[in-house]
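Dropping the structure in here first, questions after.
Excerpt of the complex: some chains, original placement.
Chain naming follows the written order as A and B, and within any one chain the residues start at number 1.
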């Protein structure tokens, strides 16, 4: 007796449209996302040391991610403008794999969730790190952009297994 | 006698700054990037069939990627505003792996390259597909965002091995 899952961004004739959220309730909603940058050892160590002696790589990527999350509805065509309450971005260095994990956490009190804001935050933070390292290493790869968790709203909590 | 590779986005005291490109020559420069979206079979088939019967998933993602590439300098803090001449985005469906590859191709005649534009194009196109599918599958993963090739400018051609 499953209600069939359907794409919500198409109307009955298959044309793109924003999902109508006018009748939904405002509730506290959260979303968390992450991604990974993989680079060669030399680059990783420059970033790692650079980030202590120069202080700026992660600082700039963090600002870029926060500002980009606020632009999500300008970037993703069918996203709604939202009253974002919180955007946080953290970095974890993995010395064994020469990789950097970026994690975002977003929160608001509005009629729809901000999964896309959380995903946009880590994506642009990662691209910013790429930009700052590309003079030494153009082979950096950004991977595993994924939603970790969301809560709030009618569809309830999602947690990636 | 190697000239030591250094991060170009920090000045001599380690503070962030745009790279000064005023003295560089305008030349034709190109960049190509790609990424992969992995999803479960059910989602893949809905996108695949949806894209023929409804026509819009890839159309919307393509427009989103093109428009985002034009915003690169607003998203990545130390990127220069550039006279972009061309942005193209293509999609390849991999029926065996239930994945979609997105490829971008960018071109301009300016003083610096547009690697970041090519990477931003595929990233935002991928996030747009995620947004349109997230009602049916929140587990989609975006991976392998990478620069495939660049040409033009003093640093010459780069080709990922």
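A few remarks follow.
Criterion: a residue touches a chain if its C-beta (ideal position, glycine included) is under 8 Å from a C-beta of that chain, and two chains touch if they have at least 3 such contacts.
Bear in mind that the values here come from a model prediction, so they are computed numbers and not experimental data.
Assembly remark, whole complex in this entry with 2 chains visible in place, copy number of the identical chain is 6.
Basically, only the chains that are shown with their structure count from here on.
Measuring from the averaged C-alpha position of subunit A to that of subunit B gives a distance of 16 Å. Contact residues of subunit A toward subunit B in the complex are 5-10, 14-16, 35, 46, 50, 53-56, 60, 63-64, 67-68, 71, 74-79, 115-116, 119-120, 123-124, 126-128, 130-136, 138-147, 150, 158, 160.
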